[in-house]
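In this view, the complex is presented without one of its protein chains, the others remaining in place.
A, B and C label the chains in the order they appear, each numbered from 1.
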Amino acid sequence: MTDFLTAAVGFILVMLALGLVSILRGPGDTDRMMAAQLIGTGGIATLLLLGTVTGVPAAVDVALTLALLATFASIAFVKKGLSSLDGTGPAEDK
Amino acid sequence: MSLVRDITTIAAVSAGAFFFLAGTVGLLRFPDTLTRLHALTKADNLGLGLVVFGLLPQAGSLRDGLKLVSIWLLGLLAGATVSQLIARSARQGETTK
Amino acid sequence: MSAVTVFGLCAAAAVGLGLYGLITNPQPLRKIIAFNLLGSGVFLLFGVIGRRGAAAGVGNDPVPQALVITGVVVAFSATALAIALLLRLFQKAGSTTLSNGALPSAGSDPPSG
Partner (left out) sequence: MSVATVFEIVLAAVVLGLGIWTTAVRETYSATVGFIAYGLLVALIWVRLDAVDVALTEAAIGGGLGGVLLLGAAARLRNAELVATEAPGKVTRVSAAALSILIAAALAGAVLMLPDSVSTLAPTVVAHTWATGLTNPITNVLMAFRAMDTMLEKVVLLLAIVGVWSLAPDSAWGGHPGPRHQTDPHGVLAFLARLLPPVGIVVGIYILWTGANHPGGAFQGGAILASMWLLAIMAGLTDTPPVSSRRLRFILIAGPGLFLIVGLGGLWFGAAFLAYPPALAKPLILGIEIAMILTIATTLGLLLAGAPERSAER
């Protein structure tokens, strides 16, 4: 069981890395916004599996914290991206 | 009984990993922002959801199980909101260019 | 090579990368990011070495862990202050260059502006 979950966690991590590569070099801002979202979700899934594999039940708490803060970070990211696109909001300072 | 639980875990986590694979392939191969976003949300909703579902039988207590489910619900909420905002920003980018 | 050693090597590399970025990157914001990278490498080294201090009931020496938590908070405060300084510099001088007199606007602006 542990071996299977460890393999699964490694697999998802590789997928996460591949997704990151494709997105970080992606041409547009929207692609980078997707990166934030993908990292959040993939990180949470990896964390939950890792917690079960290593027998650290508190990893679930880390995942819970991450779920909230990743949401916040993605929203902030998209909002900043939006405001720098249409020129209203924080990017427009003066 | 524990065999049933383990089989559930293996099946669901494998399916979740498959959706992460599908999402990543979509991100790598799909041509434009909106289709890539479509691929991403599959990894978000189904990938995470199936991983959570697979880990439920392994959870030690009811409280841990509830935490797992609430993590998935938070993920759903975040995914839905963020992808709508991204899609809107992509539309805006198209119209201004 | 044990799993913990792999992370130790990764931390050493992060310190090196952070130091390189801190010296060579001309943009102040990049310097701040590089400094954080360096810091996280140092914190990880604490964790890797503290892993050896595992005792009954704890998987990692609690004293370095507490030090790292304090360190993360202090690093965050310093980053926030540095970014506030940087934004103010940008507001005032219209650029974020650190080199003296590289831009005419940075050199000719009266300091009291």
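By our rule, contacts are C-beta pairs under 8 Å (C-beta built on N, C-alpha and C of every residue); 3 or more make two chains touch, one makes a residue touch a chain.
Keep in mind that what you see is a predicted model, and the values were worked out from it rather than measured.
**Q** May I ask you to name the displayed chains that the omitted chain touches in the full complex?
**A** Within the full complex, the chain not displayed touches A, B, C.
**Q** To test your reading of the contact rule: which positions on subunit A touch the chain that is missing from view?
**A** 3, 6-7, 9-10, 13-14, 16-17, 20, 24, 29, 32, 35-36, 39-40, 43, 46-47, 50-51, 53-54, 56, 58-59, 61-62, 64-66, 68-73, 75-77, 79-81, 83-84, 88-91, 93
**Q** If the missing chain were put back, which residues of subunit C would it touch?
**A** Interface with the chain not displayed, on the subunit C side: 3-21, 23-27, 29-30, 32-34, 36-37, 40, 43-45, 47-63, 65-70, 72-74, 76-81, 83-88, 90-91, 94-97, 99, 102-103.
**Q** Applying the definition given at the start, please give the residues of subunit B touching the unseen chain.
**A** 70, 74, 77, 81, 84-85
Following the convention adopted for this analysis, only the chains that are shown with their structure count from here on.
**Q** Suppose every chain is reduced to the average of its Cα atoms; which one is closest to the average of all protein Cα atoms?
**A** A
**Q** If you average the Cα atoms of subunit A and of subunit B to get two centres, how far apart are those centres in Å?
**A** 11
**Q** Hey, which residues of subunit B end up touching subunit A in the complex?
**A** Residue positions touching the partner: 6, 9-10, 13-14, 16-17, 20-21, 23-24, 27-28, 33, 36-37, 40, 43-44, 47-48, 51-52, 55, 58, 60, 64, 67-68, 70-71, 74-75, 77-79, 81-83, 85-86, 88-90, 92-93, 96.
**Q** Where on subunit A is subunit B touching in the complex?
**A** Touch residues, subunit A against subunit B: 1, 4-5, 8, 11-12, 15-16, 18-19, 22-23, 28-31, 33-34, 36-38, 40-42, 44-45, 48-49, 52, 57, 60-61, 63-64, 67-68, 70-71, 74-75, 78-79, 81-82, 85-86.
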